[in-house]
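Yeah, one chain of the complex is gone here, protein chain that is, but the others are all in their spots.
For reference, chains read A, B and C in written order, and residue numbers begin at 1 within each chain.
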Amino acid sequence: MTEHAREPIRIAVAGASGYAGGEVLRLLLGHPSYADGSLLIGALTAGGSAGSSLGSHHPHLLPLADRILEDTTVETLGGHDVVFLGLPHGNSAQYAKALPESTVIIDCGADFRLSDADDWERYYKSPHAGSWPYGLPELPGAREKLTGATRIAVPGCFPTVSSLALAPAVAAGVVEPRVTIVAVTGASGAGRAPKADLLGSEVMGSVRAYGVGGVHRHTPEIIQNLSALAGERVTVSFTPVLAPMPRGILATCTAVTTASEDEIRAIYEKAYADEPFVHVLPAGMLPQTGAVTGSNAVQIAVTVDADAGQLVVVAVIDNLTKGTAGGAVQSMNLALGLPETAGLSTVGVAP
Amino acid sequence: MTEHAREPIRIAVAGASGYAGGEVLRLLLGHPSYADGSLLIGALTAGGSAGSSLGSHHPHLLPLADRILEDTTVETLGGHDVVFLGLPHGNSAQYAKALPESTVIIDCGADFRLSDADDWERYYKSPHAGSWPYGLPELPGAREKLTGATRIAVPGCFPTVSSLALAPAVAAGVVEPRVTIVAVTGASGAGRAPKADLLGSEVMGSVRAYGVGGVHRHTPEIIQNLSALAGERVTVSFTPVLAPMPRGILATCTAVTTASEDEIRAIYEKAYADEPFVHVLPAGMLPQTGAVTGSNAVQIAVTVDADAGQLVVVAVIDNLTKGTAGGAVQSMNLALGLPETAGLSTVGVAP
Amino acid sequence: MTEHAREPIRIAVAGASGYAGGEVLRLLLGHPSYADGSLLIGALTAGGSAGSSLGSHHPHLLPLADRILEDTTVETLGGHDVVFLGLPHGNSAQYAKALPESTVIIDCGADFRLSDADDWERYYKSPHAGSWPYGLPELPGAREKLTGATRIAVPGCFPTVSSLALAPAVAAGVVEPRVTIVAVTGASGAGRAPKADLLGSEVMGSVRAYGVGGVHRHTPEIIQNLSALAGERVTVSFTPVLAPMPRGILATCTAVTTASEDEIRAIYEKAYADEPFVHVLPAGMLPQTGAVTGSNAVQIAVTVDADAGQLVVVAVIDNLTKGTAGGAVQSMNLALGLPETAGLSTVGVAP
Partner (left out) sequence: MTEHAREPIRIAVAGASGYAGGEVLRLLLGHPSYADGSLLIGALTAGGSAGSSLGSHHPHLLPLADRILEDTTVETLGGHDVVFLGLPHGNSAQYAKALPESTVIIDCGADFRLSDADDWERYYKSPHAGSWPYGLPELPGAREKLTGATRIAVPGCFPTVSSLALAPAVAAGVVEPRVTIVAVTGASGAGRAPKADLLGSEVMGSVRAYGVGGVHRHTPEIIQNLSALAGERVTVSFTPVLAPMPRGILATCTAVTTASEDEIRAIYEKAYADEPFVHVLPAGMLPQTGAVTGSNAVQIAVTVDADAGQLVVVAVIDNLTKGTAGGAVQSMNLALGLPETAGLSTVGVAP
């Protein structure tokens, strides 16, 4: 018996009744370290739902159905080795300050994603809390910062897919630094707080755009990621579209290019050759979100429209898995020194 | 009693078992000229489905449920004043030649949409049949050509929404002649021929891109429309995306601009001020396809992303109504001298 | 010009921001008396949404999009000839008392549906307000009471479809007075108040039962209707199931029988021979809710499972149209002496 086995890692999840928290728990329940007992699921906390059973919110998490949600407080979250935060933005800093520096805090919210305080204040209308290592290991330099980290900012779902879709082309300088992204998302990206315009009756049978014109809060995060790769400011037109499905994002990313499709695909294949979760599709195949449901995979198709002189990259992820909780668990694995892919799969649930 | 009442208009629908044919019939059943007996629904024809009842294909068309589908032949279609064609492309020319010149033929297919033979042959891999007056009355000059016409090419669904979304800006020269269109569509746009990748199990819970990279056949039609307005070749990057819903298209159209949102909205409001079916939304409202289900309306939101220097126009239609059969009936009304809006509505069925 | 034309009927809709109110307005916009100006849409009122535009709630009602919602008060509703009430239960009686007896009040809520005060109090936990003529003209004796009525209780959506599905068999005494009904409904039946378990993410990709075990409030209403027809207490096991679609109910109704399918179908065909909205499907055809979307039609399939000794009737309606607002407008037509079918259709919007 190893020392590891004698001192299991204790994990708390704040915001366990929400979609991000639920997905973190779903992945932890399938994590090999949970199966062998070296990882324990400790406190599950919530705001208004404290006192109710986890099963009343997440009946799909059958092994934890009888767990009672506790209040989200420093006391409740204390005494854990890892704390996942799935809270409304602006709420993470207080826990980050109060919990020991050795506690691995993985923030699924936005608070520590942006490094530029002005960007933060412009888009979030509140004081900037700072920035943490960015939980997208596939970006150049990111994996190193996550290994052994104790504070991690999980990227937004749209920045995850958009950045991975465009990173190789932008980093290689084969596109002009002006990109257009239209990303179609499932409804879970809007969270679980009840709103009339997110009712099933409103969402089903209809698509709608929202946050048009650069006002969506994920815009500065995408710009931050791509500009760092380009070494210059990248202009981004980002439009999110809500589609009638629970999960998944499909991002269509276009940028002016003079390179050929073969050239650019070669750049992508090289960039992602060793990435366990990023799959560049062969020529002629196009991705669908249904293929990545519940998985941590990113599927990317690279196309050049020679008539239009445009690179068109289409990429899909599951917004709750790779786009939130999967990225969070992948980052946790790096932080704890576990195999990066532990508990994560490239196999989706389809149809 | 007027002469009109004594000699009702007889209408035939070829391809009545398909979605375009069914939607033409749905609209005709609600047409005031059908209600007053001045418009009769004559032969309903089909290919492989000939001999079966219309009700077995379209149980929603209850008043015609017992009608038996006939074979699509020149003989069956002859003797009608108006013939709607909802046939696979390449099949319309034979009926156009064989039917009298006085018969109003309204082709819901692609055969007579493109004026450039090279474009046709490149995208459709077959000889060019010619071009007919284009059934999109809202484009400059189009309405005049449709009034009293006896041959009408109904536009494709994507070109309908994309052209109306961009026409005012392109015609006014306030955008660069290079546009990016990502259009999310419901599944009925793919027609009713059974294919495994269009099964409900495949379509639900998933979005996917298709025809990426300028290869979709609606691309040259969009280029044709926009270039005529611009007076120069407009470059178009067009990506269609399939969403899990039966009907509706939402097109997100972006182009570089230096004009302000107010300037451009004023251009749109002026351009569409007298159009009964095109509605420019007030600032701050964004369209959803569910609001136009079953209606002939076009709802358009005009936004400028000043940071990105981009005009972002989001427009919605019902692909089967304004995008196909509604445009066809609107064109029929013009051809026959009926009120243009007869039998068509701006009221959708929602939620 | 008739006197009628000089004094148009003024209609108010209370609860206009909800689904029932919106559907009433959709139907009124297509009513021939609205088109000819003899019917005017007056005050539109709401609770918390007062002050906002109708278009912000119902963007599909384009001709009324700029109307501002007023507070629901006796003053606002006064001065109209017809008042539709789409209010939470328990709120209708106050308006019924305060408005003149000559005002036609059509209550889409439950308050005046049940004649038995004990039933009301058991299921609604509040004092019984009384009972009004029941807005289901197809039930024996109902049409007469609705003609010229000034107070009308619109039936619940489940009782509408269930009662019409079983009435002929129960009235003819060809089934035992013990029926089982499982009714699958779209999400709009639950209304528009935001609740987490009705979010699109929860509803899509999932079906669930609710109100199991006779506790759903529509149960006593179904029993009331069927028992009146049977002349004895009919036992009803009723289970509603929520399906991922906005509209539609499909009710599967079973009861023990010794009669043959042909015998029973003949009873149904005779019972509904003159009903404009009820369609008994030919043998071998089964109904789907998609065929009645937006229409006032009821489609019914009659089957006998000889092995099981059971009659199985499957019936579909649109819960918002025939199940609520369509039944309301049909009743209004009877109350006002207009043609019963005016503004209502048997043609659905499909696919």
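Note that a residue touches a chain if its C-beta (ideal position, glycine included) is under 8 Å from a C-beta of that chain, and two chains touch if they have at least 3 such contacts.
Given the structure is predicted, the values throughout are model-derived calculations rather than measurements.
J.: Given that one chain is not shown, which residue among B:Ala98, B:Ala117 or B:Leu199 touches it?
T.: Final answer for the missing-chain contact: B:Leu199.
J.: Taking the full complex into account, find the residue in A:Gly42, A:Pro177 or A:Gly205 that is in contact with the omitted chain.
T.: A:Gly205
J.: Which is it among C:Pro159, C:Pro244, C:Gly327 or C:Gly343 that touches the chain not included here?
T.: Reading the full complex, the residue touching the unseen chain is C:Pro244.
J.: Kindly note down the residues of chain B that lie in touch with the hidden chain.
T.: 19, 186-188, 190, 192-196, 198-205, 244-246
J.: For chain A, which residues touch the unseen chain?
T.: Listed in rising order, the touching residues are 19, 22, 26, 29-30, 55-56, 58-63, 188, 204-205, 246-247, 279, 285, 287-288, 290-295, 297, 299, 345-351.
J.: Which parts of chain C are in contact with the chain that was left out?
T.: 178, 180, 182, 184, 201-202, 204-210, 212-214, 235-237, 239, 241, 243-248, 250, 252, 254, 261, 286-291, 293, 301, 303-310, 312, 314, 350-351
Following the convention adopted for this analysis, only the chains that are shown with their structure count from here on.
J.: Using mean Cα positions as chain centres, tell me which chain lies farthest from chain C.
T.: The chain lying farthest from chain C is A.
J.: So the centre of each chain is just the mean of its C-alpha atoms; given that, what is the distance between chain B and chain C in Å?
T.: 34
J.: Per the centroid of Cα atoms for each chain, what is the distance between chain A and chain B, given in Å?
T.: 39
J.: Between chain A and chain C, what is the gap in Å from one C-alpha centre to the other?
T.: 45
J.: Can you list the residues of chain C that touch 2 or more other chains?
T.: 19, 188, 204-205, 246-247, in rising order.
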